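I have a structure I would like to understand better, so I am pasting it below and will then ask my questions one at a time.
The complex is shown incomplete by one protein chain, all other protein chains being positioned as in the whole.
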Amino acid sequence: MDILASTRQAFALLFSGDAELWTIIWISLRVSLTALALATPPAVILGYALAQKRFFGRRILVVLIQGLLSFPTVVVGLILYILLTRQGPLGSWQLLFTQEAMIMGQAVIAFPVLAAFALAAVQGADPRAHETAVSLGASPLRAALTTLLEVRFAVVAGVFNGFGRVISEVGCAMMVGGNIAGVTRNIPTAIALETSKGDFAQGIALGVVLMLFALGISITLGLLQGRGGLK
Amino acid sequence: MRSKLASFCRIVAALGLALPALPLAAAEFKLAATHTLEDSGLLATLIPAFEAASGVKVRLAIGGTGQVIRLAANGDVDAVMSHVKAQEEQLVASGAGLKRHAVAFNDFLIAGPPQDPARIRGLQDAVEVMRRIRAAKARFISRGDESGTHVKERELWRAAGLEPRWAGYMSAGVGMGRVLMMAGEMQAYTLSDRATFAAFRARTGLELLAAGDARLYNEYGVVAVNPARFPGINADAAARFVSWLTSAEAQRLIAGFRIGGQQVFFAPAKAR
Partner (left out) sequence: MSFRHLRKSFGGRKLLDLGPFAVGAGEAYVITGDNGSGKTTLLRILAGLEPGEIAGFEFRGVPLIHGRLPEDVRHDIVYVHQHPYLFHSTVAHNIGYGLAARGIAGVERRRLAAQAIAWAGVDHLRGVPPAKLSGGEKQRVALARAKVLKPHLFLLDEPTANLDGEARAQAIALIRQLVQDNGSLLIACHDRELIELPGTRRFHLENGKLDEA
């Protein structure tokens, strides 16, 4: 069965430092990490605000975020495509089929995950934490940062979860990225391509990398849970 | 509550009894075909006609040439249609396929932005076209997926003695329709088969800039998978499909297929 041969080839590719392979991995990491970096601050702020403040429309927002958690990524891709296409409202930006478009898509996909985790984290925080901060003279901003720091493990768990969701996402990446070699071809879109070419070695190699990422995320999340700060 | 349950049971029982009565004779026929056949819309015309004529239900799998050939080579489908003659004949030679039949032909063309920065409009020499695009360092999008189109494109680069590697050359691993859309978005050149180009022309805003070179000839073929090699194959349906496809009726449909009023597929009998 040539699957075995392909698998052996796959590991050879990985360890030989095959330039094409590692470019794909690098693009995957660059896009996903940038997306997370962009999405995390506003998401955490939103999660904090939803947990601590009472304002009109709060419940709706919370329900919305939780609904968006499993929003189909292809639809995100579709909406983004419509916005970025030449005839679309943002067409003049010429962002379609660029890494920037992929970053935008992944940031949107990760946002609800990050916000939901931040919300849960702050809700699960010891109320005395915020009270102590305020009582000692912290401004609302400082008290907010302190509270978030106190539940940092839970918030970071959200980041890891968000990473897991975007690193292996293919629908949106394909649509707005176009799977262009060396530019917008990341791990999941490359796997899709290799499979359609009938060439499994690279696909398997990339699949192994993805599985390692997933494993790494699970292990880290498990460690974080043990460390405490999570309720 | 009880009567609802009772009527529910009755409905399920009725369905259960009815199911065997449904035509089992419509066993499934698994066909693999390349993107270009699907994107052009030809299959959407041929498949229903075949189903109506034979009573066989067709299960269609679309992919790049490499992938569909591999499906046939593994016996995962009953027959395959592609447009790389060499690979189809290889299937037969390896014993995975029975016999290759030509189905239709058309040609490839080079499409690009109306402004034509590389000045290739009207050229008949395909190799010269590639040279000029390279020289102008214009944007070019390649299928990059071992499809028939990609194979043809590589042949042309080889003939030109050029390595396609410059800032504007993009290798997108997606189907022909999508590549045309991308070329439209980015105002780039690309090599496409006539049918898909015609089908997507209005949406992309690209123009047919160069065609007519004999090297751009594009022939579609069909191969039924060998039941001796793969016993589970629906050989009967595959045989019926192949003979229907090469029959006068199917050929009429193929020749009559129009996109934007233009004929895009030609009967192989008229081939060189």
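Going by the order they are written in, the chains are A and B; count residues from 1 in each one.
Methods note: a residue touches a chain if its C-beta (ideal position, glycine included) is under 8 Å from a C-beta of that chain, and two chains touch if they have at least 3 such contacts.
Everything quoted here is computed from the prediction, not taken from an experiment.
Novice: Using the touch definition given at the top, which of the shown chains does the missing chain touch?
Specialist: The undisplayed chain, in the complete complex, is in contact with A.
Novice: Write down which of A:T23, A:T85, A:T132 or A:N161 is the residue touching the left-out chain.
Specialist: Considering the complete complex, A:T132 is the one touching the chain left out.
Novice: Among A:E100, A:E150 or A:E169, which residue is in contact with the omitted chain in the full complex?
Specialist: Of all options in A:E100, A:E150 or A:E169, contact with the hidden chain holds for A:E150.
Novice: Please give every residue of chain A in contact with the chain that is not shown.
Specialist: 126, 128-129, 131-139, 142, 146, 149-150, 228-229
We take it that only the chains that are shown with their structure count from here on.
Novice: List the residues on chain A that touch chain B in their complex, please.
Specialist: Touching chain B from chain A are residues 85-86, 96-97, 174, 178-183, 185, 189-190, 192-193, 195-199.
Novice: Residue numbers of chain B touching chain A in their complex, please.
Specialist: By the definition above, chain B touches chain A via 63-64, 66-67, 69-70, 141, 144-146, 170-174, 178, 182, 184-186.
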